[in-house]
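A single protein chain has been omitted from the complex, and every remaining protein chain is retained in its original position.
We just call them A and B in the order they show up, numbering each chain from 1.
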Amino acid sequence: MQNTERISIRLVVNGARSDISVKPSATLLEVLREDLGLTGTKEGCGVGECGACTVLMEGEPVNACLVLAVEADGKHVETIEGLSDGDVLHPIQQAFVEMGGMQCGFCTPGMILSAKALLDENKSPDEEEIRKALEGNFCRCTGYTKIIASVRDAALRMRK
Amino acid sequence: MPVFYRRLPPFHYVSPRTIEEAVLFLASHAGESKPMAGGTDLIPNLKRRELAAPNYIVDLKGVEELAGLSWHPQEGLQIGALATIRSISRFPEIRRLYPSLVQAALSMASPQVRNRGTFVGNICSGIPSADSAPALLSLNAELSLRSSRAERTLPLTRFFIGPGETALQPDEIVTALRIPEAAERCVYLKLSPRHSMDMAITGVAAAVTKSRNGYSDVRIALGAVAPVPMRAVRAEAVFKDRPISKDAIEEAAKAARAECRPIDDYRASAAYRRDMVYVLTRRALEQVLVP
Partner (left out) sequence: MDEYAVIGKRLPRVDAKEKVLGRARYAADYSLPGMLWCKVLRAPHAHARILNIDASRAERLPGVKGIVTGKDFGGWTWGFMANTRDEPPLAYDKVRYLNEAVAAVAAVDEETAEEACELIEVDYDELPGVFDPEEAMRPGAPVIHEYRPNNVSLEYHYDFGNVRGAFEESYLVREDRFKTGRVTKGYLEPPASLAYYDPAGSITVWPAKQSPYFHYRHLAACFRLPLSKIRIVQPFIGGGFGGTKNDSVAGDFCAVLLSKKTGKPVKFVYSQEEELSVSKRRHPVILYNKMGVTRDGVLTAIETRAVADLGGYTSISPLSLYLVGFATPIPYKLPNYKFDIWGVFTNNPMSAAMRGHGITHSRFACEIQMEMMAEELGIDPVEMRMRNGIDPPEAGGIYRTINDITFKTCGFKEALKAAAEDPVWAERGRRPGKIGPVSYGVGISGTAYLGGARQLGHQSCGAVVRICEDGTVNLLTGATDCGQGSDTVLCMIAAEELGVRLESIDIKRVDTAYTPVDPGSYGSRVTILAGQATQRAARDARRQLIESAASAWKVEPGELDIRGGFLFLKSNPGKRIPFEKLAKMACYEGSGAVIIGRGYSGYGIEPMDFNTGHGNGGTSYSFTAQTVRLGVDMETGKTEVSDFTIAHDCGRPLHPISVETQNEGGAVQGMGQAIYEEFIMDKGVTRNNTFLDYKMPRSTDVPKIRVIDIITDDPDGPFGAKEASEGSIVSSPPAVISALHDATGIWFKEQPVTPEKIVKALKDAGKWGSS
């Protein structure tokens, strides 16, 4: 079939409203990256197994590759680009910088958003809880050690 | 396959607001439409072209009647089709009365997937290793199904037909899972090589209630070790009119091993899965049965 159908949707991404016209088969990930130019959210596997495409939808972490853009109509979506206040880093971002919670950085946006979802709900997670909250975010470079340390440090910063 | 796809195939999208609307659409577009809830199963399958692309995806998330998650002392637990895995894992009555469902939920995939995926979607996939299935089977879950033709109720034990095949008709949707009665103790054990993001190599759920003659009513269900998630009825029979004992547990575990029907596949051999049925059944029973 020719893919000519278009559906008008309204996305609220990082607080900014976007009225766009999308194909039914377009995923939220594709629309964020290609229609809205927000390339901070990455595609690692496209099938929900790696978490590189994690965004917060209505505050909950989801894989944007598994969400159709039309399903996100009217929803609040937060991507990595929305976390900082201009150039002022969010405490979680600050923690990752100080503690060295990244190497290649490809998993980093997803990791940080998953961490945010955890810390917004649980101000003092223990190590088990941090690991469990990140189980959907794959990292090949770091062995997770400094990522876990960054989240712990972020929790401290956010409690201040 | 000669092409590795990154994009979904084209389809139309419809978003009904009521069950009526949804089932009428499925009926009038029989064979070319597919219902979707969380999409965590459907979208990867479509992307991989494992599923022929339907002309219509029917998004059920706008149907409020399907969104419930509730418990009543008389009616028991009702899990609506749209109840996400995460919401199930956090529901106070489930945590209190059906902890094996929480164990199953938290063993599934990732927080991201649990925020979207549903138990109903998981069982409708019909995969033998579906993590929600053993616990639901052991709790005597029932399904409510609706089509434009009829409403029906089906015990979960009759829902699974073969790998990837369920009793769900193409014009039908599951509206809810019902678990009328709580167990006194229940558990779900999942075995896989890693600690996250694995399909079960073997899954065993056990639930026990005191039956009227004072002995235990034991239900044991197995996942990933047969063409369908199954109840281990011969293992369960070991406890009929018999006091709990270490020997009985051992006998039941061996019976479960004998009655499961695993295959060799690239994830594990049948022999290993059978042995693991023995181990996990024994452990599950040790956890739920107190002599």
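Methods note: a contact is a pair of C-beta atoms (placed from the backbone, for glycine too) under 8 Å apart; a residue touches a chain by one contact, two chains touch by 3 or more.
The shown structure was predicted, so the numbers you read here are calculated from the model rather than taken from an experiment.
Shown chains touched by the missing chain in the whole complex: A, B.
Where chain A meets the chain that is not shown, the touching residues are 3, 25, 33-34, 38-47, 49-50, 52, 79-81, 83-84, 89, 93, 96-98, 100, 102-109, 112, 130-132, 134-135, 137-148.
Although one chain is not drawn, its touching partners on chain B can still be listed: residues 1-7, 10, 48, 191, 193-199, 250, 266-269, 272, 275-276, 278-280.
To be clear about the criterion, only the chains that are shown with their structure count from here on.
Interface residues of chain A facing chain B in the complex, by the touch rule stated above, are 1-3, 5, 7, 23-27, 30, 43, 46-49, 51, 54, 60-63, 65-68, 70-71, 114, 117, 132-133, 135-137.
Across the complex, chain A is touched by residues 6-13, 15, 38-40, 43-44, 47-48, 55, 57, 59, 61, 86, 106, 109-113, 115-116, 195-197 of chain B.
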